[in-house]
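After the structure tokens below, expect a handful of questions from me.
One chain of protein is taken out of this complex; the other chains stay put.
Right after this comes chain A.
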Amino acid sequence: MAFTTSNSYYWKGFRDGAPFVFVAVPFGTLFGVFATEAGLNIVQTMAFTATVFAGAAQFAALQLMQDGAPTLIVLASALAVNLRMAMYSASLTPYLGSAPLWQRAFAAYLTVDQSYACSIARFEAEPQMTVPQRMAYFFGSVTPITPLWILSTYLGAVLGTRIPESWALDFALPITFLSMIGPMMRTMAHVVAALVAVAVSLMTVAIPFNLGLLIAGCAGMIAGAQAEVMLDRRKAKA
């Protein structure tokens, strides 16, 4: 019984994660091409993409290496790009924290923008989900993209062919994420958090190492939390 319900949540996650194929394939291909051009051999490229498993940080590291940055700077900057993963990890903990450690260890590896965005939206919309159902959903949501990400990196590295720019797949990432944001706006506090985060992110783009994103994210979270407190107070008075 528990198995069948978890199983159906796995497929729900799979379906919700499927649109991200249009993000993972062009990005993976581009990484393969870019890594080969930067002088990485196929073993290095594949080890990189499979162990780091974070597109934006991988591109940042390669770019800095090509610019001849010192190793420590390359590591620190690329990890700064990935700092948001720690925030995703924290945000998922109330939902997945009581799962067995081995499952949480796998989930940590598979925490990417896509799996996080899908899962948190579902967990908030269906608070009655059990922990095994949530885990099943989470793993389902990364299943479509993980093998394709690795395969498309390989094809990019071996064939060196990019997807034509006229296909405009650069914009698959903004469209898929923006489409998820609308349904997440369940209260006024969510709207406030998003608007503040967007405004701050546009003001802080010039800050290096992607740190503007973290500042914007924290500002949005604080704004959302404050708005929630104020709205609750108003509701209590009424």
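Keep in mind that, in the parts below, a contact is a pair of C-beta atoms (placed from the backbone, for glycine too) under 8 Å apart; a residue touches a chain by one contact, two chains touch by 3 or more; residues count from 1.
Everything below uses one rule, namely that contacts and distances are computed from a predicted model.
Engineer: Using the UniProt record as the reference, specify the protein name of the hidden chain from among "(2Fe-2S)-binding protein", "Branched-chain amino acid transporter", "Cytochrome c oxidase subunit 1" or "Response regulator".
Structural biologist: "Branched-chain amino acid transporter"
Engineer: For chain A, which residues lie in contact with the unshown chain of the complex?
Structural biologist: 16, 19, 37-40, 44, 47-48, 51-54, 57-58, 61, 65-68, 71, 74-75, 78-79, 82-94, 96-98, 101, 104-105, 107-109, 111, 113, 116-117, 120-121, 124, 165, 168, 170-185, 189-190, 193-194, 196-198, 200-202, 205, 213, 216-225, 228-229
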